[in-house]
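Missing here: one protein chain of the complex. Every other protein chain is in place.
Per-chain numbering from 1; labels A and B assigned in written order.
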Amino acid sequence: MRTTLPPLAALCTGTLLLSGCAGAGALPAGTDGTTLVIAIVANPQMQDAVSLQSEFEAENPGVSVKFVSLPENEARAKITTSIATGGGEFDAVMISNYETRQWAGYGWLENLQPYIDATDGYDDADFIPSIREDLSHEGDMYSVPFYGESSFLAYRTDLFEEAGLEMPENPTWDEVAELAAELDDPEAGVAGVCLRGLAGWGEVLAPFNSLLNTFGGRWYDEDWNAQLDSPEFREAAGFYVDLVREHGQAGAANSGFGDCLNRYSQGRAAMFYDSTSMVSTVEDPDSSTVVGLSGYAPAPVAESGYGGWLYTWSLGIPATSEHKDEAWAFLSWMTDKDYIRTVGEEYGWQRVPPGNRLSTFEIPEYQEAAGAYAGPMLQGIENADPENPGTRPVPYTGIGFLAIPEFQDLGTRVSQQLSAAIAGRVTVDEALEQSQRYAQTVGDAYKEEDR
Amino acid sequence: MTAEALVKPDAAAPRATRAPAPPTARPRRRGAVGAAALTTATWAIALVFVSPALWLALTAFKQEGDAATDPPKLFFEPTLDQFRTVLASDFLPYLGNSLTATLLSTLLVLLLGVPAAYALSIRPVRRTQDVLFFFISTKMLPVVAVVVPLYVAAARLSMLDNIWTLVVLYTAMNLPIAVWMLRSFFLEVPRSIIEAASMEGAGLPRVLWSVMLPVMAPGVAATALICMIFSWNEFFLAVNLTASQAATVPVFMVGFITSEGLFWAQLAAAATLASLPIVVIGWTAQRQLVRGLSMGAVK
């Protein structure tokens, strides 16, 4: 986006003249210091970082931090707009492995490798390899992971015991559905299973895509023919929608990660399949009523042997930032080993941002606090293979998402259809028929490109 | 175009000259019982209607544990904890931004709107109707249709996340309605006053300032009030064009979108604080509110 438009110039001068001000307005003073503006997603681990900001400011005199903290969908819209138009509001942004590589390729992000190499003790070899790889472009890291996640299945051991049920060591989705049916107790307000249903590709599509992959479904075949109406895709979608509708939480079509997390933490679901990062809330006595009552099983499978996903919330510096050094100081503070220790000691070891560094799993206090879930979590992250999701070849990469720019739009539209099916407003077939059309439009563009 | 027709008070209908209810021949007792019943019913309906707002205010004084319960709790031990939490969480800068954007844009609306409305009312320029229609039609443009150009323009000028951007846009947003309202107030000013002033050779600024304004003051206040309500509540532009430095109160509330079942009390406290300024102003200036809305048709 580097085109200037004549009408805009007129608009701008006009606006400025008429407002009678030269735009000096409410910009940060910046006389005796730098204010970093940082956009983050309002998940619990990030909120802890916000609360700890004074520690960073104490270590870096003259630098103050302002956070823009928004729910996932809203944060993504804002960050993407800003980066893609060169808006320049932010000095650092929270993105994921979906954005990092694409944006690095466009030159929208600062290459962090030189900063990493120049920072003593910032051990980037300590990042879990699959995550490090997914945040790198041509061998250099363009964003650094704040936490990494795969998915797994949390279940209430007390409820299982009460019902005389047992969680298999490596559950299949069919087994999960049976268990959900047994445990579903609407009278007591406890759902059999909690699964995201909120539209938004980062919401419902994350768990759904991991399920789709293990069901043997795919979005496109090798030649970019959309496969959303294929039998495997139908089966996966039908399974997911039925499971949520029959034994899922009330209001499922409007519940995203945050909502599911709250429900499970408040004891309102017997099982919860979602991000491994859930543990920071589920096992935290301040926000959960079910601490210590959960067991954790690997992500359920169907056709394939792996059912999880790989996702990471990471921090990058927009190429437009005017305070890159200070921004890096903040990034390295927030993703350093010391930060993890600080959170562990300040808020409890269950709250540390998990899954970015291998060394975290070796800290004795963490091992003790995280005994129930550290294993399945690390296993889920390490075994994820974004290059080869699912059981059959695909022209794209990514597990919880498709790493193509069009996916923000396509994913949103398809997720809306899926969410509508979960709400019972359309049938699964209708939803997929519509989705197939959207997907094929995108696929056609790629076909043309390949030609 | 209907501007004039819509807003001009009905000349045929005498004004609200409300004499005390005239004595009627009907039996008094039955009337009194009926009136009491009607009064009770009115009170009941009003309370039911406004109960969500009362519930909101009530929830703001609860602990989180009391906020989301089944059945809902009416009695509990009140606390100010939630207000403390909200005020501690960076709420005040948002409040400051909202105040700045609201007051400055309202001021600017009046500065631009009063002369325009004067020109459109006193000696109607040609095509008055067209101009009025133009103003009101800009009000119908969905802002969403122009947000990308606005964003790009603001980015080019380094005006993103700047409170002045909101001031300018809120001015444009409220100006059409303000011109409409102000014009209808001007139409009520007796012509003779203006003509007398012009005879004495007073220039436009003087006519406006020392002759019209005293007569117009209630109307201007009414217009300002309406503009303030809409500026304070504006969400779309605020959420898209600000980030941290210029974010207003409605943007603060976005953080509560996913707060189902966990932070209701805090949400209620934030909502109460966010609404309080306008609620208080609206309550105290009810008369102006009515005047503004009815475009001066009622004093």
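Just so we're on the same page, contacts are C-beta pairs under 8 Å (C-beta built on N, C-alpha and C of every residue); 3 or more make two chains touch, one makes a residue touch a chain.
One rule holds in what follows: contacts and distances are computed from a predicted model.
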{"item": "Hidden subunit of the complex - UniProt protein name among \"Sulfite reductase\", \"Polar amino acid transport system permease protein\", \"Carbohydrate ABC transporter membrane protein 1 (CUT1 family)\" or \"Mono/diheme cytochrome c family protein\"", "value": "\"Carbohydrate ABC transporter membrane protein 1 (CUT1 family)\""}
{"item": "Touching residue (missing chain; options B:V86, B:L150, B:V211 or B:A224)", "value": "B:L150"}
{"item": "Which residue of A:S280, A:T342 or A:S419 touches the chain not shown here", "value": "A:S419"}
{"item": "Touch with the omitted chain, as defined above, among B:V33, B:L47, B:A196 or B:A217", "value": "B:L47"}
{"item": "Residue of B:V86, B:L175 or B:A246 in touch with the missing chain, whole complex considered", "value": "B:L175"}
{"item": "Residues of subunit B (touch criterion as defined above) contacting the omitted chain", "value": "1-2, 5-7, 9-10, 12-19, 21-22, 24, 35, 38-39, 41-43, 45-47, 49-53, 55-56, 59, 67-72, 112-113, 115-116, 118-120, 122-123, 125-126, 131, 133-150, 152-153, 168-169, 171-172, 175-177, 179, 204, 229, 232-233, 235-236, 239-240, 249-250, 253-254, 256-257, 259-261, 264, 267-268, 270-271, 274-275, 278-279, 282-283, 286, 289-291, 293-295, 297-298"}
{"item": "Residues in subunit A touching the chain absent from view", "value": "1, 3, 5, 7-8, 10-11, 14-15, 18, 73, 76-78, 80-81, 84-85, 102, 106, 189, 197-200, 250-254, 268, 405-406, 408-409, 412-413, 416-417, 419-426, 431, 434"}
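Convention: only the chains that are shown with their structure count from here on.
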{"item": "Whole-Å gap separating subunit A and subunit B, where each centre is the average of the chain's CA atoms", "value": "40"}
{"item": "Interface residues, subunit B side, partner subunit A - complex", "value": "70, 97, 100, 108, 149, 151-153, 155-164, 167-168, 171, 239-240, 243-247, 254-255, 257-262"}
{"item": "Touching residues (chain side subunit A, partner subunit B) in the complex", "value": "1, 4-5, 8, 11-12, 15-16, 18-19, 21, 23, 25-28, 37, 39, 42, 66-71, 74, 78, 81-82, 85-90, 189, 251, 255-256, 258-259, 262-263, 266, 287"}
